[in-house]
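Before we start, here is the structure in question, set down as structure tokens.
Note that one protein chain of the assembly has been removed; the remaining protein chains are unaltered in position.
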Amino acid sequence: MAGQDAPRKAAVRTPPGTLLDHHCHGVLRTDPDPAAFEAFLTEADGPAAPGTSFFDTQLGFAVRRWCPPLLGLEPHCTPERYLARRRELGAREATRLLLRGSGIGAYVMDTGLPGDITGPAELAELSGAPVHEIVRLERLAELAADTTGDADAFLAELAAGIRSAATTAVGFKSVAAYRYGLDLAPEPPALHEVREAAANWLKKRPKGDRPREQDDRLRDPVLLRHLLWSAVATRLPLQLHTGFGDPDLRLHRCDPLLLTDFIRATRRSGTPLILLHGYPYHRNAAYLAHVYPHVYADMGLTLSHTGARAGAVLAEMLELTPFGKLLFSTDAYGLPELYVVGSRLFREGLDELLGTWTGSGAWSRTDAERVTELLASKNAERVYSAL
Amino acid sequence: MAGQDAPRKAAVRTPPGTLLDHHCHGVLRTDPDPAAFEAFLTEADGPAAPGTSFFDTQLGFAVRRWCPPLLGLEPHCTPERYLARRRELGAREATRLLLRGSGIGAYVMDTGLPGDITGPAELAELSGAPVHEIVRLERLAELAADTTGDADAFLAELAAGIRSAATTAVGFKSVAAYRYGLDLAPEPPALHEVREAAANWLKKRPKGDRPREQDDRLRDPVLLRHLLWSAVATRLPLQLHTGFGDPDLRLHRCDPLLLTDFIRATRRSGTPLILLHGYPYHRNAAYLAHVYPHVYADMGLTLSHTGARAGAVLAEMLELTPFGKLLFSTDAYGLPELYVVGSRLFREGLDELLGTWTGSGAWSRTDAERVTELLASKNAERVYSAL
Partner (left out) sequence: MAGQDAPRKAAVRTPPGTLLDHHCHGVLRTDPDPAAFEAFLTEADGPAAPGTSFFDTQLGFAVRRWCPPLLGLEPHCTPERYLARRRELGAREATRLLLRGSGIGAYVMDTGLPGDITGPAELAELSGAPVHEIVRLERLAELAADTTGDADAFLAELAAGIRSAATTAVGFKSVAAYRYGLDLAPEPPALHEVREAAANWLKKRPKGDRPREQDDRLRDPVLLRHLLWSAVATRLPLQLHTGFGDPDLRLHRCDPLLLTDFIRATRRSGTPLILLHGYPYHRNAAYLAHVYPHVYADMGLTLSHTGARAGAVLAEMLELTPFGKLLFSTDAYGLPELYVVGSRLFREGLDELLGTWTGSGAWSRTDAERVTELLASKNAERVYSAL
């Protein structure tokens, strides 16, 4: 129970009026070329279909709406003009301007993604805001596998890694949805099963610093369950990817309802589970947050990718999710533009929605202001600091 | 075929301008304390997460919008103030004021829920409106099991109970979705299977007036199917829980589409099937009501729990559901506030929607008025009285 012994970390807090982005990634250290920039605007993993562009998406349009003004251009200028201005400023200055214009007052960053992207300290320096860390479980396991030879050593190293992470990170994250699907057996695997699965995986896995390939990655369902239950034992908040993402996942196996029995099994654990993204199953995630006390919901990727529709999708989340259970995040990765877009779409969508509801008398203005604060930062502060 | 011999019951009718609530439960006889009151605002089965309140939900906000004025307070007053006023009036008077302010002109009540709640006669007296009865199949079976010793006696008692209920009730209801899921085999079980399942269940079930526990409840899929087919044979309308509810159910096993083969199998029976609630699978329920002549849809729980979003969800129901196939209900239980909220959200949501559609020219005003009457009461009157 590492969480119980862990030194208390600095509380996750934001300045008034700013957002707490409880789930994001690093930004690129260098200027992307146009094709690389465009690739960050989609969950697709290859080039756009002939005759089409990833700029012609809700996210592409949202970037062209919100970001040019932060770099001194008019909204909706052409991609070419925008990218030219960005190059002119240089990656570092563009990133600084965008992050500081995003309205985000604190970050919780998943450090488990590859690429030439910033770590927490660099993001803090560029953004001028504190950055906390979330540790990706599958990455911990892969690191442990890189440095150990047999199942017992691997499991010991992994346990030490989780213990250690629990002393510095504010939570864990699992991408089991990508690696296998959420249709995992709900109960903790038996030790002998874990040992056997570890031995099999290590045997098949290339060693050393040979270039990592997809097959190196942890996809074994027994080990994925072992990771989840190891994280649950720390009692730190556990983020779970659910819903859409890149084509490495099969969407119908990422319905958060597939976690129902796991959620039941962890109900008495004291560990908050945070269902990320959810879309297009976000109403299902909302239901789970409604009926299970330790389940929270997030919108993450969803708002950025739905752009002009972000407010409409947020409205669907606000049907069943108790207002003390919904957290804001951007899931931004690579482009600082994605922080801007994620936060603007959230702010604008929520303001418009609550404006309508207070206007019709459905909600009181006082309640609307209180709920805005809950979603913007206070829910996340409560979940990540109540340890 | 008890339904064919049954004496004709009083037709289910409502005074003009009022709603026919075709699916509700009793109200509490006594004043709930604040925690008990709050517990009725959620489908969760335990306390709210630390730092959160069930008042901070769409349903909580809707109660605070619509109910205080009926008790002489301003809308959106604090929960504390509202509960104090309620105590001051006393449970009976508060209940009377709320029910009589709900705009509901007739009730169809499921009497199968436990607790110190009113029966039909008391509800009629408090509300000043006629109350008809729906009999919950699983409760009938549990009552039969309480008083019989072996499978044959149990089945005979159950058959008599269904026959008798068909002479007084206007329909049946099944909560198979909670007890097992809707992924039941579609065909009627063979008699020998039913007998064997009954014997097994009776053997495991505690007897007499020992306090009822969850395990006493009927969960056997063969017996649940036997109940469904026994009800179908009466030709009385059969209500089926579908979609969300408390965490006793697994939501993905409550998708009404799982009933597709049962619906096909009962198509020639002459028995109307009414799919309750549906959310978040309400568009699936709408589809079934669209293509199968004996299938009807309802919104029940959905409108109350989605509050300021009730009109938006109702709009989704009105995509595929033929306008002669959608029924109004509150699914209210325990708190008289839930009748008020259910009916106001329905009225307001529908008025706003049809106002928009007539305003744009999409619908004519005459059609809008006619559809309002269908949904408010005439569809239910037709379904429950055409026997």
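Order of writing sets the chain letters: A and B. Residues in each chain are counted from 1.
Rule of thumb we're sticking to: contacts are C-beta pairs under 8 Å (C-beta built on N, C-alpha and C of every residue); 3 or more make two chains touch, one makes a residue touch a chain.
Because the structure is a prediction, the values reported are computed rather than measured.
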item	value
Absent-chain contact - pick from A:81, A:204, A:252 or A:365	A:252
Options A:39, A:109, A:140 or A:313, residue touching the unrepresented chain	A:313
Sites on chain B contacted by the missing partner chain, in the whole complex	255, 257-258, 260-261, 264, 283-284, 287-288, 290-294, 315-316, 318-320, 322-325, 357, 360-364, 366-367, 371, 374, 382, 386
Contact footprint on chain A, counting only the chain that is left out	42-54, 56-58, 61-62, 64-65, 75-76, 244, 246-247, 250-252, 279-280, 305-309, 312-313
